[in-house]
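Reviewing the structure listed below.
The complex is shown incomplete by one protein chain, all other protein chains being positioned as in the whole.
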């Protein structure tokens, strides 16, 4: 069984992502996390569009980011996205961004499932359970 | 008849809207134009949501922006939004942003109408013609 | 002595802040927190520009956001920003966003001080201690 599901996504800092301090504006790291998360989702069949096709949305209900070092315009970095298994009807990912093997920041997002009416779904949708089986998590 | 329909919208530059040059990143002016345009739309009953209620979207097909002076973090400015009448099935606005009566930039946007299938609508929708009558343009 | 320093800032959701789910994209709440934080800073003399004038930057080292309810385009909301006193050389704020007295989200940011060379400052800068005295915190 694979308890740790991780992928690595390469990114390059855009000019428009930097602020007056000439570093990446802190909120833009959530875009990098999202790029990592969706890269994971596309590779593993659990992306935003996979959920949508099954009639669900997966809105973020919690996000955290801790910054160790800044990134500047033009920097190339790698987002490590890790799927964290949980029994709850949630999708949890953790993130670590590296530049030249130096840790830039860490973070976490928690997503829930909502149905076509936007209502919170309290039990794991069957498409998600099927995915967990396929991936070897249950 | 009112040939010139203008409103003024006050704005304050956000920190996250400024770039490494410590001025507003050029693409963010389109957000300011949008704020002016929607302010006009809400006041005059021709907003994004008014179109939506009538089954139409009004995507932007052209936008231009010319910069005369920069804006910095914390600057307060005014967006002047002017509806430009046209017979075509389009919505045209021009914009001028001022700070302390100095002209910061000018711009223009052109929108078209698309129906619920996302198809371009070649004739003016009846809700838009009704609006033009109400406003005294036709 | 005033142990709780809070202000309220009114905001209106911009069209460009909403995502494909037709709700505010989660990362944009950090912009709303920033607007509240800077509003606090300007009113109380501890803004980004106040730090800058004294030779310091105050980069964010941690941010969290928990979402209870979504915001949609055109929604008007209030950001409650609270300064959380600490002895450490940090600036901590918590946030609560309300719409019509319903809690939309909560959050926290932690900032540190860096000097003109971008180096972390381990002790509270004198301008910050002076501010704390003035505000009645020490």
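Labels for the chains are A, B and C, by order of writing; each one numbers its residues from 1.
The rule is short, and it goes like this: a contact is a pair of C-beta atoms (placed from the backbone, for glycine too) under 8 Å apart; a residue touches a chain by one contact, two chains touch by 3 or more.
This is a predicted model, so every value here is computed, not measured.
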{"item": "Residue of A:48, A:95, A:113 or A:128 touching the missing chain in the full complex", "value": "A:48"}
{"item": "Residue of B:5, B:23, B:46 or B:91 in touch with the missing chain, whole complex considered", "value": "B:23"}
{"item": "Positions on chain A where the hidden chain makes contact", "value": "14-16, 30-31, 34-35, 38, 42, 47-49, 73-74"}
{"item": "Touch residues of chain B, complete complex, unshown partner", "value": "21, 23, 26-28, 30-31, 34, 57, 59-67, 70, 118"}
{"item": "Footprint left on chain C by the chain that the document does not show", "value": "15-16, 18-20, 22, 25, 27, 73"}
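Basically, only the chains that are shown with their structure count from here on.
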{"item": "Copy pair chain A, chain B: interface residue numbering same or different (half cut)", "value": "same"}
{"item": "Maximum centroid distance from chain C, chain identifier (CA atoms)", "value": "B"}
{"item": "Distance from chain C to chain B - Cα centre to Cα centre, in angstrom", "value": "30"}
{"item": "Intercentroid distance (Cα basis), chain B paired with chain A, Å", "value": "34"}
{"item": "Residue list for chain C, restricted to those that touch at least two other chains", "value": "30-31, 34"}
